[in-house]
Structures are given as C-alpha cells and as structure tokens.
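The other protein chains are all here in position, but one chain of the complex has been omitted.
Every chain is named by a letter (A, B and C) in the order it is written, and numbering of its residues begins at 1.
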Amino acid sequence: MGMFKRFQLWKINKHRTEAFSDGVFAIIVTLLVLEIKVPPLNDHTSSQELLDALVGLSPKIISWVASFFFISVMWVQHHNLFRMSEKIDYGMVWLNDIFLLFICFMPFPTALMGEYPHNRPAVLLFGLDVTIASLVQVWMYYYVAKNYLLSHYDQKNVMRNVKRSFMLAPMLLIVATAVSFVSLVLPYIIYLIVPFFFLLPFDEEKENL
Amino acid sequence: MGMFKRFQLWKINKHRTEAFSDGVFAIIVTLLVLEIKVPPLNDHTSSQELLDALVGLSPKIISWVASFFFISVMWVQHHNLFRMSEKIDYGMVWLNDIFLLFICFMPFPTALMGEYPHNRPAVLLFGLDVTIASLVQVWMYYYVAKNYLLSHYDQKNVMRNVKRSFMLAPMLLIVATAVSFVSLVLPYIIYLIVPFFFLLPFDEEKENL
Amino acid sequence: MGMFKRFQLWKINKHRTEAFSDGVFAIIVTLLVLEIKVPPLNDHTSSQELLDALVGLSPKIISWVASFFFISVMWVQHHNLFRMSEKIDYGMVWLNDIFLLFICFMPFPTALMGEYPHNRPAVLLFGLDVTIASLVQVWMYYYVAKNYLLSHYDQKNVMRNVKRSFMLAPMLLIVATAVSFVSLVLPYIIYLIVPFFFLLPFDEEKENL
Partner (left out) sequence: MGMFKRFQLWKINKHRTEAFSDGVFAIIVTLLVLEIKVPPLNDHTSSQELLDALVGLSPKIISWVASFFFISVMWVQHHNLFRMSEKIDYGMVWLNDIFLLFICFMPFPTALMGEYPHNRPAVLLFGLDVTIASLVQVWMYYYVAKNYLLSHYDQKNVMRNVKRSFMLAPMLLIVATAVSFVSLVLPYIIYLIVPFFFLLPFDEEKENL
C-alpha cells in the first residue's frame, strides 16, 4: 500500500486511458460475434436446413447477446467512473489494466458457454469472469473516492453508495451459481436480466458535469 | 417511458460515446474481410487455378462490398445524428448500444450470404439485420428531436424529415424480400444500390456547424 | 460532378473521420499477423523442427512486413492529407470510404501472396490493391486542393506537387508487374523498397501547423 501511495504522485493522461479502454471495449464487443460460425449445410440451397441450423445456433446467439449487454453495462459504468474522476494516477491505470484483463477474457467463456450450454463449469465460468470484472470495477470506484480523485462529488456519499449498490452484482452471480444446481437454464435467464439493473449509474447525485 | 424520463437527468460524455461507436464501426468494417479466405489450390503455382478460385469467391466479395458500404452509410448517418445533438443522455446511450448490437451482428449474415448466395433465408437475414439497424437509427433521430437534445435545428422540421425520409430504408428492404421470390440475384442488386440513397444526410438545413 | 458540388455544402466533423480512419488502419495492421499461424509439429519439443517450420513461414513473414509498411506509409500520407485540410466535406468522406475499402481488403492479398509466393496473380493482386489505394489517395489530395479545403497552403503548388510526386506510386507498381515476368522474387523486392520513397510527406512547404 506504500507502493500505491507512490503511484499517486504520477499524473496520467486521462484521455488516453479512456481511448485505450474504449478501444478494448469496442473490440471485445465485436470479436464475440466471430464465434457464431456459418453452419455447414449438405444442400446449399435448402431453406429448411438453414433455418434448422440457425435454431441450433441459438445457444451461441444467446451467449453473444448476454455478453454484449454485460460489456455495454461495464462500458457505461466505466464511463461514469471516469466522468466522476477529476484526474487519475498510476494505481488507477493498473487497476484499469486488471479490469481490462477480465474484459478481454470474455470471448473465451462466451464461446465455451455457447458451445457447451448444458455443462455447468462452462456456464459458471462466464458468471465468474463477469463477477471478478465487476469486483475490480467496485475497487476502482472505491479507489477513486478514497484517494480524493473525485470531481464535484461528496466523498463519503460516493463511498457509501459504492459499498451498498455494488455488492449486488456479485450477489446476483452467486445466485446464478446456486440455481445452476436446479437447472442450467436459470443462469442464462439471470445473465440476461442482471444488466438491466445497471442501466442507470449508481450515483444518484444530479450534477451538471 | 417514465424510466426514459429519468435517463435524461444523466449527462453523458458525448465524445466517449462517439469514440466507442467509431471503434465498433472500424472493427466491423475490417472484420468482414476475414470471411474471404485464401482458397486451397492443388497446384500452388498455377495462375489459372488461382484465377478460377478468385471467380468462385465473387459472391463473398460482393457480400463484403455491400456490407462495407451499408456500414459506411450507417457511420455517416451516425456521425450526422451526433453532430445534430447538442448533448446526449442515458436513453441515447442505450439506444446506441441496441443499434451497435445489430451492427456488430453484421459479419454473421454477411458470411452466411457469401457462403450460401442461392439460399433465400441467408440472403434475407442480411436485409433483416440492416433494416432493424436502420429502424433503431430512425428511433435515435426521433429521440434526439423529441427530447430537445438538438443543437441549432428546428425540432418540428427534423421530426417531419425523420418520419418522411427514413421510412424509405425499411421499404426498400421489404422490396428486397419481395423480389427474392422472383430471383435471388435481385436482392443483391438492391443491397448494392440502397446505400447510394443515403450518401447525403437527410436533413437539408445548411448550417455552419 | 453536380452531385459532388452539393456534397460541399455539408460540413463534416474532421475529428471523427480521422478517428474512424485511425481505427481502420490500426485494425488492418494488426489483423495481418493473424495469417501467420502456429505451424504443426510432429515432435512438440524439437527445436530443429520448429526452426525449420519458422523458415518455411518466411514468405508469410515477408508479406506481412511489406503490408505493414505499406499501410504505415498510407497512414502517414493520410495524416498529412488531413493536416493540410482545413475542413472536409461529404465528397471527401466518401472518397475516404473508397480509400478505406481498398485498405480493408489488404489482409486478403497479403495472405494470398504469403500462401502462394510463386503464383503470379497472387503476387500481383497485392500490387494492384496498393496501386488503387494510392490512386484514390492522390484523388483525395487533388480533391482537397481543387475544392479550396486547404489550410495555409498554396493551391497551385499543392496541385502541381500532387500531379508530379504521386504518379510515382502506380509507376513503381507497374514496374513490379513487368518484372514479375522475369522472376517472382523481384516484385517482393519492389514491395519492400517502395515504402521508403514515401517516408517523407510530398509537400515541401515548411509551415508551423
């Protein structure tokens, strides 16, 4: 933590960190679709065979949509986090890199879940990756609030909100794990619903930028 | 809609939303070419065999060019939409995400149409994706006009233009579906022609940025 | 051309056009490496077998390096072109899209040339793509000068330079085609040398931004 103290001496170009992160978000969100491969057909002109093949691709399509919205939500929160920060430091850059590591990993669990939708570890690896990414993001909010990097926000209020609101994400994913023992369809439903809880930024203050 | 009301309380960094969207557009437009694979040759040095193989790739190349121009047109319109907006809110960010979902999906119908050029559902899925993306974009124009986010534009005029000009896109694609029952070459022609109707932004006002 | 006249009434956000183009350049330059695949080995721990396999990959690596520098040169010229322009219009955006179409196509001829280094059409398709991209770029320089979009540059001087300097690119590539009938090694050498002629921007005026 003494090392983290030193990090704060270094000013970082917030714009480039955002640009790098936006690039990563944009690429991950688009790479995901590459896992939905053109299905092989015996009769290239058969409508019926193609439609059946498309139905067979539905687990991959659902995995893709769930991933897309999770990453979109992460982007919105990331955007919000950086908007709340007046400046960032080296500690923040490295937390951001750890966060991006788990975002970059997303195509793998997404593909795995799409390929083996009835295999528990495949379904839960997706939830695990999202949970860790969320927790690192909570840590980033906390770090920003703790280290007085906020702009026009009440530190105590933000820290209280961070603790309260964000425990939700891991909790819902723990639920996904629990219900997976009942049926492997349930985690899918949870993965599709959870993003809606994060449509709005967690901080309720109405400020005008 | 009450939820959408709340969204408007949140200011969004327009620049980052543009950067994220530009990243997605740039990646999709480049990923498309990955579907054009190097053809296997029996005789690696045979010019004739290679040229024949390249002719065989022509449906994929046409699919790729059609996709490229559709996405370019979408980018130009997206650019125009954000230029017309003075500011954006959370509702706009989520409409934008839904729009990008259908843009991100493009490589799949493009590859499918390139692989099975004589299969109706493959040819129409491309049109369907483009139509939905267009409609979400109309909705975004409408949303911007409706919610007083415009800069230096007459709200009524924009809303009238939105309703008039943009009904065209889905209509032309409905035509593509209809003519596909006559011949599967016709939708291709329509897909290649439609982008030209959108070379210019729909709004005719001459303003100086 | 009357249509092009109308294009000029529309102001375009130069920054977003640059951002979109930079995204495309960055992605193409990185996608190219994906064609260099990990070679299959019989003995996974054999150094000798791996080194032999790496030597076998050399045509792909040379193709990749040639592509990388061509696209870097294109980027430098693109950067220079936009720096010389005070503003851009719709005609410019569409010329830029046509230019990017041929840049986006690059991974295909690069892979083709890497796979079939002793097949003339494969080697020449690379040259053809680069030539067309160069010619569209000349057209863009010309368009900017012709339509009074220049900033702090003498129009006549720029137009004269455009005509003189840029005829070079296609000419060198015509030479590549000619020498390919002597030996297919010669075009490779030309592809690797040509970029060096464009290390510096063509316009010799010393202005301070």
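Basically, a contact is a pair of C-beta atoms (placed from the backbone, for glycine too) under 8 Å apart; a residue touches a chain by one contact, two chains touch by 3 or more.
Computed from a prediction, not measured in an experiment: that's the story for all the values here.
Trainee: Check the options C:I12, C:V29 or C:A176 and report the residue that touches the missing chain.
Mentor: Of the listed residues, the one touching the omitted chain is C:V29.
Trainee: For subunit A, which positions touch the chain that isn't shown here?
Mentor: For subunit A, the residues touching the absent chain are 6-7, 9-13, 16-17, 19-24, 26-28, 31, 34, 90, 93-94, 97, 100-101, 104-105, 107-108, 111-112, 115-116, 118-122.
Trainee: Against the chain that's been left off, what residues of subunit C make contact? List them.
Mentor: Residues 18-19, 22-23, 25-27, 29-34, 36, 38, 41, 44-47, 50-51, 54, 65, 68-69, 72, 75-76, 79, 82-83, 199-201, 206, 208-209 of subunit C touch the chain that is not shown.
Definition applied: only the chains that are shown with their structure count from here on.
Trainee: Under the over-half criterion for shared residue numbers, do copies subunit A and subunit B use the same patch or different patches to meet?
Mentor: different
Trainee: Rounded to the nearest 5 degrees, what is the angle of the rotation that puts subunit B onto subunit C, matching CA atoms?
Mentor: Superposing the C-alpha atoms of subunit B on subunit C needs a rotation of 90 degrees.
Trainee: Can you work out the whole-Å distance between the CA centroids of subunit A and subunit B?
Mentor: Each chain's C-alpha centroid was found; their separation is 25 Å.
Trainee: For subunit B, give me the residues that contact two or more of the other chains.
Mentor: 19, 22-23, 26-27, 31, 34
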